[in-house]
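The next block holds one structure in the form of structure tokens; read it before the comments.
Excluded from the complex is one protein chain; the other protein chains are retained at their positions.
Think of it as A, B and C in the order they're written, each chain with its own count starting at 1.
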Amino acid sequence: MNKINKVVLAFSGGLDTSVILKWLQDVYQCEVVTFTADIGQGEEIEPARAKAQGFGIKEIYIEDLREEFVREYVFPMFRANTIYEGEYLLGTSIARPLIAKRQIEIAQETGADAVSHGATGKGNDQVRFELGYYALKPNIHVIAPWREWDLTSREKLLEYAKKHGIPIEMKQQTGSPYSMDANLLHISYEGRLLEDPAKEPEESMWRWTVAPEKAPDEPEYLDIEFERGDIVALNQERLSPAVVLAKLNQLGGKHGIGRLDLVENRYVGMKSRGCYETPGGTIMLRAHRAIESITLDREVAHLKDELMPRYAALIYSGYWWSPERKMLQTMIDESQLNVNGWVRVKLYKGNVVVVGRDSKTDSLFDPAVATFEDDRGAYNQADAAGFIKLNALRMRIAAQLRKSFKK
Amino acid sequence: MNKINKVVLAFSGGLDTSVILKWLQDVYQCEVVTFTADIGQGEEIEPARAKAQGFGIKEIYIEDLREEFVREYVFPMFRANTIYEGEYLLGTSIARPLIAKRQIEIAQETGADAVSHGATGKGNDQVRFELGYYALKPNIHVIAPWREWDLTSREKLLEYAKKHGIPIEMKQQTGSPYSMDANLLHISYEGRLLEDPAKEPEESMWRWTVAPEKAPDEPEYLDIEFERGDIVALNQERLSPAVVLAKLNQLGGKHGIGRLDLVENRYVGMKSRGCYETPGGTIMLRAHRAIESITLDREVAHLKDELMPRYAALIYSGYWWSPERKMLQTMIDESQLNVNGWVRVKLYKGNVVVVGRDSKTDSLFDPAVATFEDDRGAYNQADAAGFIKLNALRMRIAAQLRKSFKK
Amino acid sequence: MNKINKVVLAFSGGLDTSVILKWLQDVYQCEVVTFTADIGQGEEIEPARAKAQGFGIKEIYIEDLREEFVREYVFPMFRANTIYEGEYLLGTSIARPLIAKRQIEIAQETGADAVSHGATGKGNDQVRFELGYYALKPNIHVIAPWREWDLTSREKLLEYAKKHGIPIEMKQQTGSPYSMDANLLHISYEGRLLEDPAKEPEESMWRWTVAPEKAPDEPEYLDIEFERGDIVALNQERLSPAVVLAKLNQLGGKHGIGRLDLVENRYVGMKSRGCYETPGGTIMLRAHRAIESITLDREVAHLKDELMPRYAALIYSGYWWSPERKMLQTMIDESQLNVNGWVRVKLYKGNVVVVGRDSKTDSLFDPAVATFEDDRGAYNQADAAGFIKLNALRMRIAAQLRKSFKK
Partner (left out) sequence: MNKINKVVLAFSGGLDTSVILKWLQDVYQCEVVTFTADIGQGEEIEPARAKAQGFGIKEIYIEDLREEFVREYVFPMFRANTIYEGEYLLGTSIARPLIAKRQIEIAQETGADAVSHGATGKGNDQVRFELGYYALKPNIHVIAPWREWDLTSREKLLEYAKKHGIPIEMKQQTGSPYSMDANLLHISYEGRLLEDPAKEPEESMWRWTVAPEKAPDEPEYLDIEFERGDIVALNQERLSPAVVLAKLNQLGGKHGIGRLDLVENRYVGMKSRGCYETPGGTIMLRAHRAIESITLDREVAHLKDELMPRYAALIYSGYWWSPERKMLQTMIDESQLNVNGWVRVKLYKGNVVVVGRDSKTDSLFDPAVATFEDDRGAYNQADAAGFIKLNALRMRIAAQLRKSFKK
């Protein structure tokens, strides 16, 4: 084991990372810097300060990263209409690169030679954290306690906590029925009761959204304004990125929007069942496609669609900081320069229905050409004959040949 | 103008194709063979016989193609989770190749040297019909009346009808407020009142689905069984393809599922607003993704996702009978050999919620590996360290270099 | 026929475009502006002035566009290692967008309402010219004489020339045995003697390169320096883009490099046989791949390779000015920021052999990691076990399942 002097720990203040903190102090005999961030997980972060102090920590970083999270990570990802495996909006995946980046910056500032996180050895998050660490600081030492220690069960963890005087809350005695993760984009549930993908999750699991059955009987209309592919205003009120997303979460949650129950393919090789609530993201995706539908060139849109699954897999698998993701991002961002305008959606019991879209400056919908009525020469129907003839030519030549040889 | 002896007309029996029939007889002075097919459009086809006879037609083809349509066209397309531009389920696009194929077969049988259709010169359907014709019979003569004649407005069309004694129903006097197309997969609405994409369509337009607001307050559960990627049973009852789709349409329609309002990019170059009802297809797509989620290899699934937009564009643009579509189909079909099992969905006011999926024979979901509990060695967490290290290596080398050069 | 006031003609000064010039004056009764450009075709352009004056032309544009051509078109294309259908370096395709752009600019300057070119109705060039025109000036009127007039054979063309006093050179009496096109990137041959792809072209056809058999018996070494993916120096001498390419053509031609004989797929639908000499381009491509091999990240390189065929097809088919080509270019250019360094090639009787490559600032080749000797810990071989294990996991789970079911 290398000698470590100082390690920056992603510290939530909860039981698991408290045990890790203590374990790092004990096993590595090194100084620990704690880093606690508000990325919209919905829990107070300030209490983490006292907890860290309780372990004798001197360098404590507590930061509100919500705006940066949405502006620099969530919004760029949504510019690509990103969905993993046709369903998943990548709520967990997109938060990890930011945490990793801040840990590395703090390591630079504090002269730490290592970083540590609380992700297990079976999941994607360890990959997302560590690929970020290595890409940003190639010689950083990474400590992944769950892959190293012998606290392989909850019982052993609790025992360790008790032994070292780490306070255990009542609910932690039994353990949550799910493994959860939350940030401004989503909350996720995995494991335990969800491990049989044939069984429907319990209604009581969901936390951010009401069931569609419990949602209001009245639909609600919402106007969403985009600039360069990002939402800048809701119902004509300009809002900052994080406020946009918080507001959409509130509206989506109220109307039962954004629940998802799926089996996904982890980067480490197994299938896993996850449930997600992404109320605001679900509205954003729908609205973004709608504004693109009138402002984006056809071939640009199709090229984006073809590259999207790969872009999604890169984010899912932890390659946010890779050169190929950045290269794709350059192209995606370029495509958004004209994505300006507004979309109207109707929210009702789980449904996000697009009911209108327009752009004063960038609509490529040309009513003069598109009309089913007389277009007064905007489009010459005779052109279609040549268009079809030449597009068919290669197939005609082939069919002629096959006929000759009676294939 | 080439001398035409006999033409096979895709004949619905409605006003437009009746005018075309008469116009072909007059202008081309040729024999007309009528072909009328039931592909689930929801109208009786038998009355077309009397109408054709009224024009003195001797060779009249009237056929029920519903099973062939779903088995050979709809199901293969759904194996790829096909969606055009992120939204559209290609209901119109997928029916055209079948019509084109039958017209060509009938031309062979009847010794006709031409085929004709009622699609306009501005839309995608002319392309879909004609690419099919040419691919299947390279020297066929194609007559597209809307691109040739001078009946460029509804008024002129009605006048022509009156002049030639073609009966005009009351509603045809004014014209439908929408241009519609229907088959077992969907019904579509375009034009007229929809030509401003900023405006919500009128509730009265929708014909196949109730509004989610009017759908039952009780959700309904449905078990869907797949074999090789196709649905073979609903609620444990084995059904033929067309019956499956009809049943899903009925259930989806009842629960307000499958409405869509979008602006799409036509192959002929302009943007166009369309509204669609695809109740059964919407359920199928969701369920198919769910069964694939447990039976398909990750990389196979991702490759399918990356190729899907192109496959969708091929179908949308009329290339069903092209060699590249067939080549992709071979690959897609190969991928479905293991897609066997069942999915349970919950239908409720516009929502299709997947609540369970399993496969006795082909589930790649391995609970022993996936579990959040002790997996007794099924997965060695230590492997992840090496996995991450080598995946990070190229990025670390690059970061090291950039550090040296202070980039 | 619309009334045209003034048309900008791409005018080479040769027989064909002279006939077109006269025909435009006669048939359209309009003013003609001639535009003659030196893009490295190897013929004097100044004589075109007198010829145009002979037709009474008042607005005559004669321009040397060689530097712009290489800097803004050839180099950007080579950044992507662009090859069409595995073989063709797109020499003709890449020159058309520049001509089209200048014609449109001149139309703006001179107030012309039309443009005209000398490409036939069967080839790709008409598409390349006209897509450029329309993309840059949507309402421009395009006159394509070969698609309009009745001069459908060489005899008729010569007759028209004689009748209108257009001087015909001796060789033009019989017509060239090939249709040729040249610019600084290549010279092409099509048609006539080449129309049987089973037959080898005559040695006398080739103009820019000696046969490898006639090339020097001594190889020649050449050092090529790149900055941001473009060549900036040869043998340590900094040169402008056009001078680089001219020098490479001279060297390649001397050593018998860059001949190509292929059957290609035209955008208008038929296969066509073409022969090309691209001596400098052949060297550039090889050297560019070599400098990328040490400076480009693996996944960036692979992504470029996957998108290249589409990028090539866009250029081949005339979509240089399309938004999708520009979007891809943004990504390609971004990838070249680190493509700095030098490559040494050996030229010998048709061969371009890369014999060395290095980059002081951007080499990702890390000898400490790559070495077959003891690497003193730069790479931990044990990491490979975990890497393989997790990459294999999904296949192991599948194999386990298949074993259980004896598939």
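Everything that follows uses one rule, which is that a residue touches a chain if its C-beta (ideal position, glycine included) is under 8 Å from a C-beta of that chain, and two chains touch if they have at least 3 such contacts.
Predicted model only: the values in this text are computed from it and were never measured.
The undisplayed chain touches these shown chains across the complete complex, A, B, C.
Of the candidate positions C:A50, C:L337 or C:V355, contact with the unshown chain belongs to C:V355. Contact with the undisplayed chain is limited, among B:M270, B:A384 or B:A399, to B:M270. When the full complex is taken into account, the listed residue touching the unshown chain is B:V300, out of B:V300, B:I315 or B:V339. Within chain C, the residues in touch with the undisplayed chain are 81, 85-87, 120-122, 126-127, 130-131, 134-139, 144, 146-147, 152-153, 179, 190-192, 195-201, 212-213, 217, 219, 259, 261-265, 268-273, 289-290, 293-294, 298, 301-302, 305-306, 309-310, 313, 321-323, 344, 346, 348-351, 353-358, 364-367, 369-375, 379, 381-385, 387-389, 391-392, 395-400, 403.
Listed by residue number, the positions of chain A touching the unshown chain are 297-299, 361-364, 366, 369, 379-380, 382-387, 389-391, 393-395, 397-398, 400-401, 405. Residues of chain B that touch the chain left out of the display are 265, 268-270, 297, 299-300, 303, 319, 322-324, 326-328, 330-331, 334-335, 390-394, 397.
The rule we apply is simple: only the chains that are shown with their structure count from here on.
Seen from the Cα centre of chain B, the chain whose own Cα centre is farthest off is C. Taking each chain's centre as the mean of its C-alpha atoms, chain A lies 31 Å from chain B.
If you average the Cα atoms of chain B and of chain C, the two centres end up 40 Å apart. The set of chain B residues that touch two or more partner chains comprises 298, 364, 366, 369, 379, 382-385, 387, 389, 391, 395, 397-398, 400.
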